[in-house]
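Excluded from the complex is one protein chain; the other protein chains are retained at their positions.
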Amino acid sequence: MIHFECDYEEGCAPEILEALTQTNLEQTVGYGLDPYSQEAKQRIADLCGLTDRQAGETQREALWREKETAGAVHLLVGGTQTNTVVINYLLRPHQGVIAADTGHVNVHETGAIEHTGHKVLALPTADGKLTAGQVQDAILGHLYDPNIEHTIQPGMVYLSYPTETGLLYTKGELEGISAICRQYRVPLYVDGARIGYGLMSPQADLTLRDIAELTDLFYIGGTKQGALFGEALVICNPLYRKDFRYFIKQGGGMLAKGRLLGLQFLTLFKDDLYWQLARHAVTQALRIREALVAKGYPLYMDSYTNQQFTVLSNEQLERLQERFLLSVIERTDADHTAVRICTSWATKAENVSLLIEAL
Amino acid sequence: MIHFECDYEEGCAPEILEALTQTNLEQTVGYGLDPYSQEAKQRIADLCGLTDRQAGETQREALWREKETAGAVHLLVGGTQTNTVVINYLLRPHQGVIAADTGHVNVHETGAIEHTGHKVLALPTADGKLTAGQVQDAILGHLYDPNIEHTIQPGMVYLSYPTETGLLYTKGELEGISAICRQYRVPLYVDGARIGYGLMSPQADLTLRDIAELTDLFYIGGTKQGALFGEALVICNPLYRKDFRYFIKQGGGMLAKGRLLGLQFLTLFKDDLYWQLARHAVTQALRIREALVAKGYPLYMDSYTNQQFTVLSNEQLERLQERFLLSVIERTDADHTAVRICTSWATKAENVSLLIEAL
Amino acid sequence: MIHFECDYEEGCAPEILEALTQTNLEQTVGYGLDPYSQEAKQRIADLCGLTDRQAGETQREALWREKETAGAVHLLVGGTQTNTVVINYLLRPHQGVIAADTGHVNVHETGAIEHTGHKVLALPTADGKLTAGQVQDAILGHLYDPNIEHTIQPGMVYLSYPTETGLLYTKGELEGISAICRQYRVPLYVDGARIGYGLMSPQADLTLRDIAELTDLFYIGGTKQGALFGEALVICNPLYRKDFRYFIKQGGGMLAKGRLLGLQFLTLFKDDLYWQLARHAVTQALRIREALVAKGYPLYMDSYTNQQFTVLSNEQLERLQERFLLSVIERTDADHTAVRICTSWATKAENVSLLIEAL
Partner (left out) sequence: MIHFECDYEEGCAPEILEALTQTNLEQTVGYGLDPYSQEAKQRIADLCGLTDRQAGETQREALWREKETAGAVHLLVGGTQTNTVVINYLLRPHQGVIAADTGHVNVHETGAIEHTGHKVLALPTADGKLTAGQVQDAILGHLYDPNIEHTIQPGMVYLSYPTETGLLYTKGELEGISAICRQYRVPLYVDGARIGYGLMSPQADLTLRDIAELTDLFYIGGTKQGALFGEALVICNPLYRKDFRYFIKQGGGMLAKGRLLGLQFLTLFKDDLYWQLARHAVTQALRIREALVAKGYPLYMDSYTNQQFTVLSNEQLERLQERFLLSVIERTDADHTAVRICTSWATKAENVSLLIEAL
């Protein structure tokens, strides 16, 4: 069987295993305070523009900035954990998180957000993307509620980039949401479990630095993009850095051998391995997209990222399932099923060819 | 600098990196449902005696038993996470966990237990070991409280084996606590972060099977004993298996690439690598113990496991700290400090020799 | 100004103040263990049929039944508190509560349910009523989810009788939902903040005993129906009685002077004061309903209980608001607004006449 049902079914970029093997018997301090983690965090902060020298900066200001960015990047083990820790950090007990109804935090984390005491304020979407208008309406709707204190206060906004449906926010769309969030002082957090597969899409008009500028926090996913595991959280807004490590520890996310995360992210980001791996997955996904279009399959979602969505007849589905694992989304009618076809950094071009032939 | 301050400062047994490298590009399903995880769990269940054929068992009973033990072992990422998930699973909201005041859940998990809503009912101990009498008093003290419903109901007992102070419960002691727990129907859970370093101690009179028989749940620590990371939770009592995977996911502990855990525990347990690694650490620790005794250093804790404790004068401490990292426990008076010296599966015999010379 | 915007704007039935005054300087034990509370609870258990002698019951069985029903009724202070305590009692951490999207627990309790760690699984409704089919679909949808452990398990069903929209479940509808709940072993809980105003409606085909038979727990609202404050929780299913008082205390709902609740419910239920007060409110509400229909106002909800709903033009609304307080539900278009008109046990007939004239 050839797997196309998700993007975390292989191990990791071989360079990572090499790095782990080479450093295996070195002794380092634990909990992410080792040199590899420090270097990886610094590298990511640099890439996000957090450490840019400001025009006209004095030496004293530069020192302050450097010290300040020390707490800007954290390396955590997994996505549910990262989302839970961040949301629990940002919200006060009477606040909830605005999210698309399809958002991962709303549907696929076994209520981890509610488990920390917070309501997910899920807004309906056709395609998994929130709009600035929706966010503003949710915030104002609360402010104008005559029973304001009887309802949950929107305390942050959660987006996924790309969305769980494979789609991308344009720069204009993200700017719009960001502006609303800043106007009402509601932090904006982006779940970047597949951020590389978004930024490397030919449709993306956003850069990593744009995201760092427009959001308060976001994470760069490792698990689905070439690491064994791990997510790099970037806290762009210095307001949200204080005491953050307590939350990682409390949330069970502080790896004793933190260097495992440091070494992985260092390997992915010291050159542009992360982006190469992402580009590969997108290229293979777009081959599948082209084949779907060419062969007249409907596009269930109009995605230019590593997740492709189509609708198959029962007969087509059964036939494909003999050789390929796909992810079933929903029955669209008695005879048809929407499916997701996923590529990853490790997808073999020849397997894509086999799938295309079989379509 | 040579590190003796804890037991998670190197990577992992080289055999594990080899296994990860060999299987790296295989495709497997996620979340611990892959064949490697299945095999590792089966192996651990076998070692713990959970799958023993019962005398006079019919074929139907055997099938039921096999099905039943499928949910007996779970592989999680870290210790705080495992403790939190287990305690949150076992307790009802009005219940708390009985633990020694030195217990890891009481002092070093940033209130992770309370974060899930539960009080740690910490009992005072001189050396980190609970007694059966203490546990019984705590349970009866609650039952006889005239304001019973105004106080927290003891809902489980948490022990560490070995304790955070390097000590071991004898078989008799564990039997005593187990009997009390069963009498009052309070589940008994053992934190086995260093269980191998306990069972391989020359002082240990317990076996893995004994622990499986006497407790309701316990975990076999990987992080500190040769794995990159990972803990294998064994749910001996079938009462506590239902729906457990929901709790792992909700607690952020369900690794997407679950096979990483499967491969590690399979490597450690398919032969007796885990026990060899543990024995090595204990052997090296006992060399240090002997040297301490021979040179007249006081034993701060009378440990026969991989953690050794002594008291140093300020001068001795400063001198040792020039070349060795030790873990400071507390100032015992103005001139003396209690320290912990830790060995691990990876400790080099020559480094121990250097330390002994320097004492 | 004459208030019609809600049903908790006067004090209480004068008989209650008399009872409080007469007993004021008596000394009784606290926390609901006093004789008045005991008697009130017994009376309510009797009315609900929980203490009925069973056909062919032996004396021993009768004793057991009597002892068993001792924990069947609890008196709490308020509605949000009762809902929170019950839901927190019933659910395990990985479970959520199925409710109508208009349900009080979903919208007007400042996330109190989520604050205890649980997701509200809100189902969309046109009129605030759940159907048996919806409940079944939600339960089965979870059971058949391939990522079952990544989603919240439906752990109970929450209904309001009457609904927040003034509507009533028929006996057939409630039987349908009850049957589904029993089939899948999911407890059914009814929020009866206005239960009297439901049962005294001419449209009601349910009795108090029916509700006690068809549900696992429900509460009889005092706050909105003649008491100063207080709700009587009835735990029909003995499975859910154990340790319940711990949850009341933990939830801040155990009144030190518990007899205040006992005296109130005893006064309301020793004869049929509670039902008389409820009938009065419904009678007055139906006068308003008739006037609305007669004068051609649309019925926004087709209610036969103490809450009436209509749509007013802006001009009508402004005119009425000069003399009457109404509750605004929503703007239905630029020129119209849906409003709620509430009567209560204390509504004066002459005030209703004034409102009718003004319509």
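First chain written, first letter: the chains are A, B and C, and each begins at residue 1.
Note that a contact is a pair of C-beta atoms (placed from the backbone, for glycine too) under 8 Å apart; a residue touches a chain by one contact, two chains touch by 3 or more.
No experiment lies behind these values; they were computed from the predicted model shown.
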item	value
Selected residue (touches chain absent from view) among B:Glu39, B:Glu149 or B:Asp210	B:Glu149
Per the touch definition above, residue among C:Gly49, C:Gly78 or C:Pro238 touching the missing chain	C:Gly78
For chain C, the residues touching the chain missing from this view	1-3, 6, 8-12, 14, 17, 20-21, 23-30, 77-81, 84-85, 109-112, 115-116, 223-224, 228-229, 246, 249-257, 260, 346
Interface residues of chain B (partner: the chain not displayed)	93-94, 96, 107-111, 114-120, 146-147, 149-152, 328
Chain A residues that touch the omitted chain in the full complex	31, 88-89, 92-94, 116-117, 149-150, 153, 243, 245-250, 254
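Keep this in mind: only the chains that are shown with their structure count from here on.
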item	value
Chains touching both chain A and chain B, listed by label	C
Mean-CA-position distance for chain B and chain A (Å)	33
Length of the line joining the C-alpha centres of chain A and chain C, rounded to whole Å	43
Residue list for chain A, restricted to those that touch at least two other chains	109-111, 115-116
